[in-house]
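Note that one protein chain is taken out, while the other chains of the complex remain in position.
Chain lettering (A, B and C) follows the sequence in which the chains are written, and residue indices restart at 1 in each chain.
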Amino acid sequence: MSTKQLNVGIIGAGRIGKVHAETLAFRLPEVRTLAIADVNREAAQALAARCGIPTVTESSAAIFANPQIEAVLICSSTNTHADLIVQAAQAGKHIFCEKPIAHDLGQIDRALAAVEQAGVKLQIGFNRRFDANFARVRQAVVSGEIGTPRLMHIVSRDPAPPPVSYIRVSGGIFLDMTIHDFDMARFLIGDEVEEVYTSGGVMVDPEIGKAGDLDTALIVLRFRNGVIGTIDNSRQAAYGYDQRVEILGSLGSIATANCYPNQAVVSTGTEVRQDLPLNFFMDRYTESFASEVRAFVQAVREDQPTRVAGIDGLVAVVMGLAARKSYDEHRPVRLDEVR
Amino acid sequence: MSTKQLNVGIIGAGRIGKVHAETLAFRLPEVRTLAIADVNREAAQALAARCGIPTVTESSAAIFANPQIEAVLICSSTNTHADLIVQAAQAGKHIFCEKPIAHDLGQIDRALAAVEQAGVKLQIGFNRRFDANFARVRQAVVSGEIGTPRLMHIVSRDPAPPPVSYIRVSGGIFLDMTIHDFDMARFLIGDEVEEVYTSGGVMVDPEIGKAGDLDTALIVLRFRNGVIGTIDNSRQAAYGYDQRVEILGSLGSIATANCYPNQAVVSTGTEVRQDLPLNFFMDRYTESFASEVRAFVQAVREDQPTRVAGIDGLVAVVMGLAARKSYDEHRPVRLDEVR
Amino acid sequence: MSTKQLNVGIIGAGRIGKVHAETLAFRLPEVRTLAIADVNREAAQALAARCGIPTVTESSAAIFANPQIEAVLICSSTNTHADLIVQAAQAGKHIFCEKPIAHDLGQIDRALAAVEQAGVKLQIGFNRRFDANFARVRQAVVSGEIGTPRLMHIVSRDPAPPPVSYIRVSGGIFLDMTIHDFDMARFLIGDEVEEVYTSGGVMVDPEIGKAGDLDTALIVLRFRNGVIGTIDNSRQAAYGYDQRVEILGSLGSIATANCYPNQAVVSTGTEVRQDLPLNFFMDRYTESFASEVRAFVQAVREDQPTRVAGIDGLVAVVMGLAARKSYDEHRPVRLDEVR
Partner (left out) sequence: MSTKQLNVGIIGAGRIGKVHAETLAFRLPEVRTLAIADVNREAAQALAARCGIPTVTESSAAIFANPQIEAVLICSSTNTHADLIVQAAQAGKHIFCEKPIAHDLGQIDRALAAVEQAGVKLQIGFNRRFDANFARVRQAVVSGEIGTPRLMHIVSRDPAPPPVSYIRVSGGIFLDMTIHDFDMARFLIGDEVEEVYTSGGVMVDPEIGKAGDLDTALIVLRFRNGVIGTIDNSRQAAYGYDQRVEILGSLGSIATANCYPNQAVVSTGTEVRQDLPLNFFMDRYTESFASEVRAFVQAVREDQPTRVAGIDGLVAVVMGLAARKSYDEHRPVRLDEVR
């Protein structure tokens, strides 16, 4: 491994940009963050102050132009991802990009082609692969602990829907929310999905329906190796963030439970109870955000492949488009119909 | 309530006939079992001796002809159910019949018509409705504890497949195994299913596939009220009998775990472990078998409707036929296509 | 094993007498209950009617005098146990007797001497040994699954205290309530306690203190083999009946949880909850009551030693007296100081 520090730039000082900037500053001494860009200069400055980032800019161009910077983290809004990947690749920077790459396959193709051509590394922000629970499930599959997988279930529910204004630009539930679960399904089983069937509805808020989206969905996945999977999505679970998976294999099963802020059980005259699970992704997946960035840094410094490739970003979007098509046409849809 | 004892006859001294005979003999003093019929006279005699049943016969006709007998329990093989229901109804006996009524809708119609015409009571043996876990889930729905249901999952896996010789006459996984889950789905949600979509495969034993059946299935249910449900079936779970349900509603969720022979947890140098769950239905559903018979006896004695009606027996078979059709035609199938 | 039925008589038609009469009548076809005695003739008659017992008497003498009766179950109040054991033994009957034998060691000695002299079998009603959870813990100790035991904890709390009028004649918490736990401690570890140290108080109801008793106690046990144990007793747990044990051994630990009426977990906007555990001993220990009687019947019919001997009844009382003495004298007390 190189012993010198890796110089990086961050594009986007929003919620996830802040998470990654703090990981780099406080947990990865092998990294120096040289610059942060955001059109919201105030946010960028505050974050720079907190994390000791010397340069603040409103334009990502300044980051790409900085020859010292070897890698960039793209944490801006989705509609900018593809263009920024192209620009970063052309500037010869290694790239960590939040999901999804784009809502449009053409844009994704263009971005991945640029990465390919430039020979830089690209890691997509599917952080959940780095979560201790899901990593343990993947390990059980890889090690043969549960034998050959047969059935898989993913439950992935948010505590509450985002504002309808966000939903309108989100690409829809399948590209905004399920996309994590599509990636998780492929990651856990280690095989490609061939066909999807979607059942769904508007059960949480009619405004979501008026915006042309669903808020509740059940997607059946059929993998090439025969495994059958389901993804259960709801924009609203009264009890908070619900993130579980379960796999039945020929030798047994593995199932994960939610994560709780404490392990206390209170028994009273009316019930035996626990506090609610960790409420949302910033609390639930804290460690995985740090781990994915650590893994990216390590891949760059050791010149290894990243653990979530560009193709993973592409396939998850293909699955999302197929899931929507299945819902619209009320029939199972093969992924090769979409692409 | 009548204070005199109810006189019953039992047809079938096999496994489930034995369970019901013992319930009647040892747990329901308000019942007298006057006769038991089985072509296997030896089995019938042994059971009669154990349970104090005065008359043993090889023919069910003798039971129908006995004017003292007010109600019969039909515990013989499935292919005899419909005819026996017709005969029992014509003889004016109240009827408890094991599931399924028949594999063929015409036979079920005939049986239900005979019951209707005779004005006798009929209860179908969907014992799981009487299980403490599932009754608790139903209560949570009825009471509004979890609000309006949105998503429902049933996991129903056997420890090991039956012999292929049995599978060949079983009516297939949907009529033999899933039929309990179809009924459970309707019971829990309290509404009718409109459409099913089946994904399935042969993952446990290729011989099951050669017999024209599946051993693994995932069925998506769409209810008239919009609820989306899944049933996960496997003929083989390495760890034993897996019987769970989960419902997400607008105000929360309810989920059941499996039942264990003890509540001991052992922690060693390598793991924290429990013994395996109760292995199969005779252990797992012991109490529900007694409860369903108690409920039947009570319905007859108090002249109340039975808690699982003939229509419940019919609809579950319709669902099974639709599920198979969906699998064969690889598309969602509406129940009204089958009937 | 003898193939003929065992003829028994029951003394006492109260709560526990009813439980045993029903077990004998409905679950043990190898037993005929010929007679039941209770000064409350009405209770005895009702129970006789329910369980098909041909003879009802107000006097236990009639039972001892009946030459057909081979064994008796003594389910009357504690103050009668010792005398009834003596009479039963002198009449040559095998004896199942509820705990405790007596509050007084002299009476116990007399009773055990009579049993010894008559050569009849005696089983004391420490039903908890037959509970699935505690039997599993004992098995872990015997099999070496957790290695050599080092520390043991018993938690044994009632949902609510009995009436003070009962407490006054109960022999005190140690002979009335802890006695089960003293026996459990010996059973689980398979060794004798050498010394006890009691800390306790009146925390539930001052009236219990005025009656000269405690309602909360913590007893430290030191076994001859060096194991250290605790018993935690409270007359009142707001959430119901709390019955757990835990053992730490050289290779691991085993711990039991409480038993619940169902395995459903409800998650709402404020908490994740279960229903309360089974509330009291009639629900929690149902199966163990049947199992202990089955074991007694088997021991008599097969001429084997009973699984809970007279000495077990004696030692538990010695431990109770030592525990009280320790509390009174505020120091550790050796069992051989009491006896």
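We adopt the following convention: contacts are C-beta pairs under 8 Å (C-beta built on N, C-alpha and C of every residue); 3 or more make two chains touch, one makes a residue touch a chain.
None of the values given here were measured: they were computed from a predicted structure.
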| item | value |
| --- | --- |
| Touch partners, limited to displayed chains, of the chain removed from view | A, B, C |
| Contacting the left-out chain in the complete assembly, out of C:46, C:62, C:164 or C:251 | C:251 |
| From C:64, C:239, C:260 or C:289, residue that would touch the chain that is not displayed | C:239 |
| Sole contact to the chain not displayed, among C:5, C:55, C:199 or C:286 | C:199 |
| Absent-chain interface as seen on subunit C, which is shown | 147-148, 150-151, 153, 157, 197, 199-201, 203-204, 216, 218, 220, 222, 226, 228, 230, 232, 234, 236-239, 242, 248-253, 330-332 |
| Positions on subunit A where the hidden chain makes contact | 25-27, 29, 50, 132-133, 135-137, 140, 145-146, 251-259, 261-269, 275 |
| Contacts of subunit B with the absent chain, listed as residue ranges | 237-239, 267-277 |
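What we mean here is this: only the chains that are shown with their structure count from here on.
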| item | value |
| --- | --- |
| Inter-centroid spacing, subunit B versus subunit A (mean Cα positions, whole Å) | 43 |
| Mean-CA-position distance for subunit C and subunit A (Å) | 58 |
| Junction residues of subunit A, two or more chains touched | 237-239 |
